[in-house]
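Missing here is one protein chain; the remaining ones are kept as they sit in the complex.
Order as written gives the chain letters A and B; numbering starts at 1 within each chain.
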Amino acid sequence: MVENRPFVTILAHLVLIFGVALVALPVWITFVGASHDGARMLQAPIPMWPGDQFFVNLRQTFLGNGLDGTRTAPVWMMMFNSLVMAMMIAVGKIAISLLSAYAIVYFKFPFRMGVFWMIFITLMLPVEVRILPTFEVIADLGMLNSYWGLTVPLIASATATFMFRQVFLTIPDEMLESARIDGAGPMRFFWDILLPLSRTNIAALFVILFIYGWNQYLWPLLITTDANMMTIVVSIKQMLEASEQTPQWNIIMMTALLAMVPPIIVVIAMQRLFVKGLTETDK
Amino acid sequence: MLKRVHFPPSLLPYLLVAPQVIITVVFFIWPASQAVYQSFLVEDAFGLSTEFVWFENFTYLWNSRQYLDTFGRTIYFSAAVAFLSMSFALILAGFADRVIRGSTIYRTLLIWPYAVAPVLAGALWLFMFNPTLGIIPFMLDNVGYDWNHYLNGNQAMCLVIIAAAWKQVAYNFLFYLAAMQSIPKSIIEAAAIDGAGPFRRFATVIFPLISPTTFFLLVVNAVYAFFETFGIIHAVTQGGPANATTTLVYKVYNDGFIGLDLGGSAAQSVILMILVIAMTVVQFRFIEKRVQY
Partner (left out) sequence: MAEIKLDSLTKTYGPTQVLYHVHADIEDGEFVVIVGPSGCGKSTLLRMIAGLESITTGEVSIGDKVVNGLEPADRDIAMVFQNYALYPHMSVRQNMAYGLKIRKQPKAEIERRVQEAADILEIGQYLDRKPRQLSGGQRQRVAMGRAIVRDPQVFLFDEPLSNLDAKLRVQMRLEIRKLQKRLGVTSIFVTHDQVEAMTLGDRLMVLNAGYVEQFGTPIELYDRPATIFVAGFIGSPAMNFLPATAANGTVTLGNGVSLPGADGVSGPVTFGIRPEHLVPDDTGPIRVCVQLFEALGANTLLHGVLEGTETAVVVSLPGHVTLEPGETRSFSAPPAAQHLFDSDSGARIEP
């Protein structure tokens, strides 16, 4: 701090604490909502302090058959689907981006720039702008209601490819030359040298992509018609709809809580990697 | 671009890029070109015959009051989301940059909403604003204001803006804080010696110096509000009441999947694609600039 002004410092803390409280408020309400019984959650004003039903609700939500009046699967199953989807997307994106960045940086081959631009184009084609035709492709390939259909179309990634390209370009040329003199072939160099040197970047990207994958909404909404394939994030919508007939806010709030806790834990537990990933991939 | 030494020619690089290229062609380029093709077609009500109509779908959109309103609304929505979340983040980052001890704690406490899916953000705020149960309508009622976003379009818009902005505060805060922390301390000290107090320093030194970050975040927030808020709208308002919260992406989905108007939906997709391309170009420009400070 440049100068000593206790007043400004105290003000700074007050504003920040207020800001944190404001940002946390919706989640606090959700947590409180998830800790009361269903009847209490139907009386206005709703409580601001947690009740004692949290674990009862947790049990009922996690293991139960979903909300009355919805077609959702048990929450544990939807969380499992979300986990599989998030992992497949994160691992898949990282794997194919690593490979293509490797080819683009370390090999000279015809169409190299063509491939580079083709990957670049994917940046300009988010799912949202090609919803219907992509859905048709998946339907034609018989990939509806499958993990493959959920994940493969989201796996191509210009962002990740460019990030790895950047990482590889900062690795000194001598690393490859030295490895070649040592007798390492292309795949050996990739495994023994390049992968270990990109470790933290891979981890940082994994954090970002796990969150990205877990939070997918539009795509799973289109691809999964079978309740057993539904992801937990998508199920919230169904629950909200059902709440108009049978409001069971304690269960809905518990489901919302379960849907957001895994990615939040990832962000907080791996904050350094998260920040690195976010600032280095910022498209 | 390329290493000065590379491996001898072989099939390997093709194998390495194959997965990416195949996925890109099958799930990106092919569908996108289908969208372009379909945007020139009109299908009859029963899906039995299609007719090639050139730009008719586009001229229809151009003349459609509803589409133009949606366009304007989306821009309004994006601007509001960007302004709200960026200014809130800027204030918090400005104060967090000032506190020496604890700025990382505040960072931890402020960045986690990034991990919350937009649709969940929508659900959380929907509950807070629930006309019968939510605490905010309850408080508003005490001051004599009646809240019901199921009926009032402006209130519905307000709700989705707040939900969308809330989630984005984390991202903006992180980038603002990083930008402020990368300003050399000596510049701030020089300003202090020149007699500028903390608020004045912020307005006349810090804020101008981080303007590249502001531009960058403007683009990122616009892209977010345009494309990634579908979940919020879909879950919270379904575009209603009376289309008051229908954005471009929601309309593409709605006209295509619910309304089954293939040509119209495809034409809208093509317009969105052009928008994305424009935004990407702008974004890359700013990233280049951003590196320089």
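What to note about this one:
Here, a contact is a pair of C-beta atoms (placed from the backbone, for glycine too) under 8 Å apart; a residue touches a chain by one contact, two chains touch by 3 or more.
Predicted, not measured: the structure shown is a model, and the values here were computed from it.
Among A:87, A:144 or A:184, only A:184 touches the chain left out of the display.
Listed for chain A, the residues touching the missing chain in the whole complex are 172, 174-175, 177-184, 188, 192-193, 196-197, 199.
To be clear about the criterion, only the chains that are shown with their structure count from here on.
Computed from the mean C-alpha positions, the centre of chain A lies at a distance of 16 Å from the centre of chain B. Every residue of chain A that touches chain B in the complex is listed here, in rising order: 1-3, 5, 8-9, 11-13, 15-16, 19-20, 23-27, 29-30, 33, 41-42, 44-46, 48, 95-97, 99-100, 102-109, 112, 115, 118-119, 121-126, 128-134, 136-137, 152-153, 155-156, 161, 169, 173, 176-177, 180, 185-187, 211, 214-218, 221-222, 233-234, 236-237, 240, 249, 252-253, 256, 259-260, 263-264, 266-268, 271, 274-275, 278-279, 282-283.
Residues 1-7, 9-10, 12-14, 16-17, 19-21, 23-32, 34-35, 38, 88, 91-92, 95-96, 98-100, 102, 106-121, 123-128, 132-135, 138, 166, 169-171, 174-175, 178, 185, 188-189, 192, 198, 201, 216, 220, 227, 230-231, 234-236, 249, 252-253, 256-257, 262, 265-266, 269, 272-273, 276-277, 280, 283, 287 of chain B touch chain A in their complex.
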